[in-house]
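All protein chains but one are shown in place.
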Amino acid sequence: MGQEIMAVAAARELRDNEMAFIGTGLPMIAAYLATFTHAPGLTLIFESGIIGAQPRGLAIGVGDFKLLSHCQKATSLYYALSLLQAGRVDVGFLGAAEVDQYGNINSTAIGDYRRPTVRLPGSGGANDIASLAKRVIIIVGHQRRKFPARLHYLTTPGFLDGGDSRRRAGLVGGGPSRVITDLAVLGFEPVSKRMQLESVHPGVTVEDVKAETGFELLVPSTIPETVPPTLGEIRLLRERIDPEGEYLAPPQPAAPKAV
Amino acid sequence: MGQEIMAVAAARELRDNEMAFIGTGLPMIAAYLATFTHAPGLTLIFESGIIGAQPRGLAIGVGDFKLLSHCQKATSLYYALSLLQAGRVDVGFLGAAEVDQYGNINSTAIGDYRRPTVRLPGSGGANDIASLAKRVIIIVGHQRRKFPARLHYLTTPGFLDGGDSRRRAGLVGGGPSRVITDLAVLGFEPVSKRMQLESVHPGVTVEDVKAETGFELLVPSTIPETVPPTLGEIRLLRERIDPEGEYLAPPQPAAPKAV
Amino acid sequence: MTQVSHGQKLISLAEAAALVPDGAHLTISGFAHSLAPLALVRELIRQGKGNFELTSMGDCWAADMLAGAGRLKRTRLSNYMFEGFGRCPNFSRAVEAGEVEADDYSHFAITSRWVAAALGLPSMPVRVMLGTDLVRKKPLDRDAIAEAPCPLTGEPLLFVRASRPDFALVHASRADAEGNVQVFGTVSTIEEQARAARRVIVTVEEIVSGQTIREQPESTLLPGFLVEAVVHVPYGAHPAGMFRHYNFDRQHVEHYVRAGKSPETFRQYLEAYVFGVPDHYAYLRKIGIRRLMELRADPWWGY
Partner (left out) sequence: MTQVSHGQKLISLAEAAALVPDGAHLTISGFAHSLAPLALVRELIRQGKGNFELTSMGDCWAADMLAGAGRLKRTRLSNYMFEGFGRCPNFSRAVEAGEVEADDYSHFAITSRWVAAALGLPSMPVRVMLGTDLVRKKPLDRDAIAEAPCPLTGEPLLFVRASRPDFALVHASRADAEGNVQVFGTVSTIEEQARAARRVIVTVEEIVSGQTIREQPESTLLPGFLVEAVVHVPYGAHPAGMFRHYNFDRQHVEHYVRAGKSPETFRQYLEAYVFGVPDHYAYLRKIGIRRLMELRADPWWGY
């Protein structure tokens, strides 16, 4: 259910006819859900060079041949990413190993950069998406170690040091607009650019969110509950988009799969 | 015969396995001749985006579908010209409305630039070729008005003001190596970069060349005669490359062509 | 999981021309005698549109027709020439008469202005034009170029400013109703022009299904999101040609070049082929079915 409400909350952030830069996993599920509900005119772009994908089923990655087959344009990584720099991409999705109070992300290393405790995959297109898309939605599990006071490495820009530091650095994209977790939906206070709570998911308290956040979170006086998934959304997720439960917890114990 | 000796002299400037940026008319005839004689491994590139052409017959322009059909790579103008900037092109050919003593070329305007007496086509890729190719061969009819002391407009760089002014301007290509006319073959003195006579065509005197040159030409003490076309070269030109006499004076009065 | 079909972009030639206002800054496809959206240019002239500004690489045909009809105000260009037939008669005369302002670039530099815009950069560095009058004489574009050293190596470079024309007018081989465009053969600067322009109108030889496009997504030059409108115009480049569809019309080109020798004879040409025909099919009827059939490409050689 945590996964499902994240997918639904993310899907609702997408508007019809937008250009969306998509990663795999929950962002892809959210994009499919949006396409089947309120945003049929969404154009899906993947950094692998796939433009206007018409995917048959869930893909395991942005390079998946399922996304490539019968897309509108099969091209290069440089082409896809240059669409971002040209300001043509409305919204991008990002995951994170760590995210700080200004929406900056670490996906490179835990510990010292030159001799890390854990070497992570690195930016990939994440820095590009976060630097350049009109807005960015971060999807991340809400655990205290993932919401630290200070990142080990700043891979991907949110609002940097807050205020107008992002614009002053020369970053032309709009920055993160939402952080969607399994506990809550968060946003950014317009002037300071500090992260603030927008809504808590059903059954979650403000204190639950604070307990799993390693920095001081802005909490407006009234916090609504996240609008829960509708039955229609749940059915689309479970029956049409991810019937095997590859990304979402399966509704019942999965049968053993043939290899 | 003037055209034929120009084509032969130009062909001899090409070496096997070079990358050659080709225009239409005499440069194309010269390239074909080189391919059929000493340079079978020549790669022909056209600014229109045609790489590795295998032309069936003479083309009327660099955009001709005869060049495009069954080439190795059909691409964009930007791609073709960027090969020049990457230093991958050994030799380029240029025509000229005017050429000065440093091999600078005008192909833009005669008279005042803003209100010219004669508006010419403009640089096209000529400035790019002359700026960037390792060496450039200029092919032009030898008439005094085409060899002026001062250009009306400097479209395409030769050695600019001579000496090392070309390098100082930031131009990375080697500049013009030869000027081939219907009277002579000319080159450039290595230090001053002024144009100097290299050889005169059979039946032409040094005085003939000087009379048709509007600036002071460097003339070394001994000037050989241009090696005349061989019978084999003449036969290739007249029988195989340009049997209709489209660019070379036909060997006998042409029959009226059907439209 | 099939995609819901997007808004239809197919419109008529008259509707397409009506989108373009007087005084617009245009960039138009074309290289020598191919890829020119001449049916659309004729319709613009027919509708009385003009006072245009152009940014041009190889659209000799569009530029010369617009100049000859008195619809061209100024142009930044790298080359206007009718390959194999000499100078563009109307354009040359208009510049010589002071009726059209011109500012010259090299092919690579003018294209780099579109590349900068396509890449979302304020400018692109190039190593051309340096030391020449292309840099020194800039009646229109003094602030569009700057010599500056590479910040990393100190090498001298020329930075050319991103150019964002109001419209790219493009003729291509085929498209689907969502505006995905494919081109057979060389693609000239169509991609750079379309990515640089604020709005893109494409005329095509054939409308095909989205499925046809998606069977060869490697061949898509312009994805649908770049394209605002698509117009089906067979022989839409005539008298220029389209690789794999038809050759340029040498007879008609010679006729045009002769007509262009004087304003009087060119006015007669426009009367006959633009004002005197109500639409593109009337134009094609005037050219004649026999001639159109003669121009068709051989399916093996593509021309």
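Note that the chains take the letters A, B and C in the order they are written out, and that residue 1 is the start of every chain.
In this section, contacts are C-beta pairs under 8 Å (C-beta built on N, C-alpha and C of every residue); 3 or more make two chains touch, one makes a residue touch a chain.
Since we're looking at a predicted model, the values are computed, not measured.
Asker: Kindly name the visible chains that come into contact with the excluded chain.
Answerer: When the entire complex is considered, the left-out chain reaches A, B, C.
Asker: Which parts of subunit C are in contact with the chain that was left out?
Answerer: Residues in contact with the chain left out: 120-123, 125-127, 143-146, 148, 150-153, 155, 157, 159, 161, 184-185, 218-219.
Asker: So which bits of subunit A touch the chain we can't see?
Answerer: Its contact residues with the unshown chain are 24, 47-50, 56, 60-66, 68-70, 74-78, 81-82, 84-85, 104, 108, 113-128, 131-132, 153-157, 160, 165-166, 169-172, 259.
Asker: Going by the touch rule given at the top, which residues of subunit B touch the chain that is not shown?
Answerer: 17, 19, 32, 35, 40-41, 43, 51-52, 54-57, 68, 70-75, 82, 84-88, 132, 172, 240
Quick note on the criterion: only the chains that are shown with their structure count from here on.
Asker: Show which chains lie in contact with subunit B and also with subunit C.
Answerer: none
Asker: Which chain is most central here if centres come from C-alpha coordinates alone?
Answerer: The most central chain here turns out to be C.
Asker: Using C-alpha centroids, which chain lies at the maximum separation from subunit A?
Answerer: B
Asker: In angstrom, rounded to a whole number, how far apart do the mean CA points of subunit B and subunit C lie?
Answerer: Their C-alpha centroids are separated by 28 Å.
Asker: Could you tell me the distance, in whole angstrom, between the mean C-alpha positions of subunit A and subunit C?
Answerer: The answer is 41 Å.
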